[in-house]
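Only one protein chain is missing from this complex, and each of the others stays in its spot.
In order of appearance the chains are A, B, C, D and E, and numbering begins at 1 in each one.
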Amino acid sequence: MPQRTAFASELAWPDYHDAVKDGTTPILIPMGAMEQHGHHMPLHVDVLLPTEFARRAALEIDALVAPPFTYGYKSHQKSGGGNHFPGTTSLDGATLVASLRDVIKEFARHGVRKIGLVNGHYENSWFIIEGIDLALRELRWDGITDMKILVLSYWDFVGEDDIARLYPDGFPGWALEHGGVLETSLMLALYPHFVDLSRAVDVTPASFPPYDVYPVKPEWTPTPGTLSSPKEATAGKGELLLKVCTEGVVGALRAEF
Amino acid sequence: MPQRTAFASELAWPDYHDAVKDGTTPILIPMGAMEQHGHHMPLHVDVLLPTEFARRAALEIDALVAPPFTYGYKSHQKSGGGNHFPGTTSLDGATLVASLRDVIKEFARHGVRKIGLVNGHYENSWFIIEGIDLALRELRWDGITDMKILVLSYWDFVGEDDIARLYPDGFPGWALEHGGVLETSLMLALYPHFVDLSRAVDVTPASFPPYDVYPVKPEWTPTPGTLSSPKEATAGKGELLLKVCTEGVVGALRAEF
Amino acid sequence: MPQRTAFASELAWPDYHDAVKDGTTPILIPMGAMEQHGHHMPLHVDVLLPTEFARRAALEIDALVAPPFTYGYKSHQKSGGGNHFPGTTSLDGATLVASLRDVIKEFARHGVRKIGLVNGHYENSWFIIEGIDLALRELRWDGITDMKILVLSYWDFVGEDDIARLYPDGFPGWALEHGGVLETSLMLALYPHFVDLSRAVDVTPASFPPYDVYPVKPEWTPTPGTLSSPKEATAGKGELLLKVCTEGVVGALRAEF
Amino acid sequence: MPQRTAFASELAWPDYHDAVKDGTTPILIPMGAMEQHGHHMPLHVDVLLPTEFARRAALEIDALVAPPFTYGYKSHQKSGGGNHFPGTTSLDGATLVASLRDVIKEFARHGVRKIGLVNGHYENSWFIIEGIDLALRELRWDGITDMKILVLSYWDFVGEDDIARLYPDGFPGWALEHGGVLETSLMLALYPHFVDLSRAVDVTPASFPPYDVYPVKPEWTPTPGTLSSPKEATAGKGELLLKVCTEGVVGALRAEF
Amino acid sequence: MPQRTAFASELAWPDYHDAVKDGTTPILIPMGAMEQHGHHMPLHVDVLLPTEFARRAALEIDALVAPPFTYGYKSHQKSGGGNHFPGTTSLDGATLVASLRDVIKEFARHGVRKIGLVNGHYENSWFIIEGIDLALRELRWDGITDMKILVLSYWDFVGEDDIARLYPDGFPGWALEHGGVLETSLMLALYPHFVDLSRAVDVTPASFPPYDVYPVKPEWTPTPGTLSSPKEATAGKGELLLKVCTEGVVGALRAEF
Partner (left out) sequence: MPQRTAFASELAWPDYHDAVKDGTTPILIPMGAMEQHGHHMPLHVDVLLPTEFARRAALEIDALVAPPFTYGYKSHQKSGGGNHFPGTTSLDGATLVASLRDVIKEFARHGVRKIGLVNGHYENSWFIIEGIDLALRELRWDGITDMKILVLSYWDFVGEDDIARLYPDGFPGWALEHGGVLETSLMLALYPHFVDLSRAVDVTPASFPPYDVYPVKPEWTPTPGTLSSPKEATAGKGELLLKVCTEGVVGALRAEF
């Protein structure tokens, strides 16, 4: 028997309507970006990963996955290499905020009252918060006060034990995990045809001073664009991460919805 | 030998950079929407179709397809049934304008000078124009004056002869082709698993008065949400449309780029 | 006995107040533009015509005409020749949207609950829709949910029979009717001193490819700025159009209000 | 020999183009409002008066008058009675700013380099300044730095001697001249059919405390909406004002352009 | 016994909460600017003075003073010398409007229902009005309709008798009192260490024509940046002004709150 789809957009509207009209079915929105991820990975890593986490979680908890946000906020030098890279294609903050505000309000109009934002791009974080705040404000003006929204960045569910297993030689910190072991392992586990480890560059973890400079100093970012080395990435680590993060996301959704 | 990908986001940034840095490779952006398409089709028809047209055209002319816009402007009653339907998930005009403006400017930063917007959602049209205008204005302030942008709505390439063949019993007009023979045939040709013709409702073509009313009068839209009947849709008609529209899009891109 | 004025702005406020406070008197807002209309007509055709249609309709149905919008959205090449012409003086989309939103809300504050937007400039259309949508949203937040708004583009009321009579040699399509027989005949019937047919250029109807290019290619627009020839325009055709369109507008208003 | 028109919008575009393309012909934009003006005058006083001053000045100095701004900023209690009156129909500040910015930039695109804003509505003043500032900023980004813009509020050209003659019993101050002797006399001189002095209410000049309260206290404004009495208005005073203000506006334009 | 603080920001939140939660304690917000004030005074005169007036008034009427707005609207040539001066550091109108709107709404969330805006920078005036209007509108959408807001520009409380005493040789008008006797005397009374009268330039009062020009003509402003001479300023006059204006502000707050 074929499993039902996790993707809201694959439903005809009456089926979607049945699923969401009473507010019990959560909608999960993958928040992605088009961003460079080194020499060895493509530009849509930050769309593919949260979409897959959202899909897995949706199947577990009977949620639906909305179409992903395919463009995100500007890449920051210390977490994404900087927005000066070719390929990185970003929105102004106000644009991302408005997009999310609009979409949340539309789902609310459909009856949705539980939304999970599954973020795959760190730099989206604060503009997600603002988009939620503006949406909740306008929904309140429409008399809707029972909306509940979760923000889930999948990497936040990796525990200290997992880190010890994944990074036996020491953890560079999430800040430097752009295009590094975490994302590369996940891509190897899920989309190996999109990873070319032979092109991966074994960069020394970037070492930034404790302040930011604008315009960015390109020489601060390792030339390949990753902030740490993806060389130790493996599909096995990816499977572990998949398991841990999916469990974490599912657990959070179950706890709150 | 595997064919190269048409999708920009599947490239690593150095490959993307090589492709676009001198401005010769066009970028095609599919402009979609999440919108009801009747009882027999899913909510992402307007993303799937322009993405596929863009992909086919890109392979022909050595272009690259950008990530699609997954949300679009509000559905209008006379061309999309109205924005009151469940499932239809739309952006404010200013949000769509800003999104497109931002993305065009980012591609320009990468070196791109030829952009084709492949539109799959009629209601996007005027906000696309405004987004382009604002982007070209700001690019001009940055000294970039050699950007060329095409807007291509694939249905505009269906000629009168094709219409006669496709609609032997008379053409309802593009205005009523929402979820009708055109889109359904294309989906049958490309994504038959997303079409359930058994649920298609044989509606009488909608008959609207020559003016608009707001808030919309839901009773003006046929209950299933399509504005004409999809019953005569076939995969064969879809193949014809695919051929005609792809040739049209490719021809336009070749003529201008 | 002097006929009462149709123009709201010619009333003292107590009289205006008496007329609108209970919501029964409709307000008609002419939506115009300052735009080139060829060598033979002035720049305010798109203000004069909807204002006159609104005035005639208002006298028929006891409505009031608001001050016209004297500037409109950017001229599109395929319907207005393009926004590169001298004389064409246009607003950004967001500006037009905000202006209409504000004015609708103010009329609602006065008590008005029926508004007819009589549009004389095709390119205003989609921004009118957005302006209405934003106004209705904010009015809803103010607890006002009984506002009803009609959008009427007078040319939409010209029937097929009328077209056959007006264009014995074939109808170029509304798309090309910029500064052509329709508008010129209406101006000849209403404001002959503003038309100099001796300067009218007998252009071949513009033939555009089925896509748009930005920045516009000025060579696509016939040099005089009209998209079809005004040579066959006559005051008699204008009288017919006046009659047909006024009846259409009045009928729509009567049907809905 | 018929006199040429002063109104830009009455020209065909080639004539307009000839007039403005080298930047020597000034454009005068009447900045109006739709606002209550007491029981004895209509709602468009603030459009009619600046338009007429602009027209007279344009004929003197070979300028052209642009279409008026028919809606303006919110009426302030101490200068216009307050924005709570029926009939007063106002724009948000940002809307007025954007409208003026857009229009100035369009005239600059045509070649215009001298613009006079002839203001008829006091409350427009500061948003006019901001609109100009934003327009000049964006024009500068386009490399246009030779635009010169004048702001002229016609009443500012009434000298102390004139005031002594016009107000033999004492001048209430411009602040209270809303719907009073100044505007009424001008309307009597120019548009007597729009004035019904028999309905004028002989209000005691409003006496406001030296601070503002929001929401406004309606009881602070004299019931009829004027801030001082129009009873002493005469067509003769209007002729004097017309002469003085026109000379003032013309003198300013001559001095600066 | 130490006097309680007048400054809200010096309280711990439980104390602040106790003070404002029932809406009886007014909040006074000093509206300042960073603006040149001639050769003899610093750039923060427009912050210091309204903050001090607010502080004195707050102690009298048991109100609290919010943190000041440290940046304000662009300096106008005829009231502040013009925004081309070094040191003058200004906000766009929309920025000031949004800032004030946001802050008012936040205080309303805390329970505050009485707000006094104590303005120290004339050019803020109209954007203050707009900020209030937008805040009251959004508060209304939140069901809060009992907010009352006063706008107090301290100089408006100086009466004709006071003027006669302060300016025995004639009053240049408030318009020219930028950096003149009023502000300088107040600073001498309150912050003498910030005034260096030996650098004060005895300028002839500026004489502006009755219209504005943009871009400003720097030669219209006296070189030192003040619009009249501060030479006659004394600490004694400052004390008088302090007394008169504080009494005026206090009286207004008492009358309305």
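Assume a residue touches a chain if its C-beta (ideal position, glycine included) is under 8 Å from a C-beta of that chain, and two chains touch if they have at least 3 such contacts.
Note that the structure is a prediction, hence the values are computed from the model and not measured.
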Query: What shown chains does the left-out chain touch?
result: A, B, D, E
Field: Residue among E:L28, E:M41 or E:A58 touching the omitted chain
entry: E:M41
- line: In the full complex, chain E touches the hidden chain through residues 7-14, 16-17, 20-21, 34, 36-44, 47, 66-71, 85-92, 94-95, 98-99, 102-103, 106-107, 110-111, 194, 196, 199, 225
Field: Residues in chain A touching the chain absent from view
entry: 73-74, 76, 83, 92-94, 97, 123, 125-127, 129-130, 132-134, 136, 148-153, 156-157, 209-215, 248, 252, 255-256
- request: By the contact definition given up top, give the residues of chain D that touch the hidden chain.
  value: 140-141
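Just so it is clear, only the chains that are shown with their structure count from here on.
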Other chains in touch with both chain B and chain E: A, C, D
- prompt: If you tally the C-beta contacts, which comes out ahead, B-C or A-C?
  reply: B-C
- prompt: For chain A and chain E, what's the span in angstrom between their mean Cα positions?
  reply: 47
Message: As a quick test, compute the distance in whole Å between the mean CA positions of chain A and chain B.
response: 26
Query: In chain D, what residues contact two or more other chains?
result: 92, 94
Message: Taking the touch definition from the header, please name the shape of the chain graph: line, ring, star, complete or other.
response: other
Message: Once the touch criterion is applied, which pairs of chains come out as touching?
response: A-B, A-C, A-E, B-C, B-D, C-D, C-E, D-E
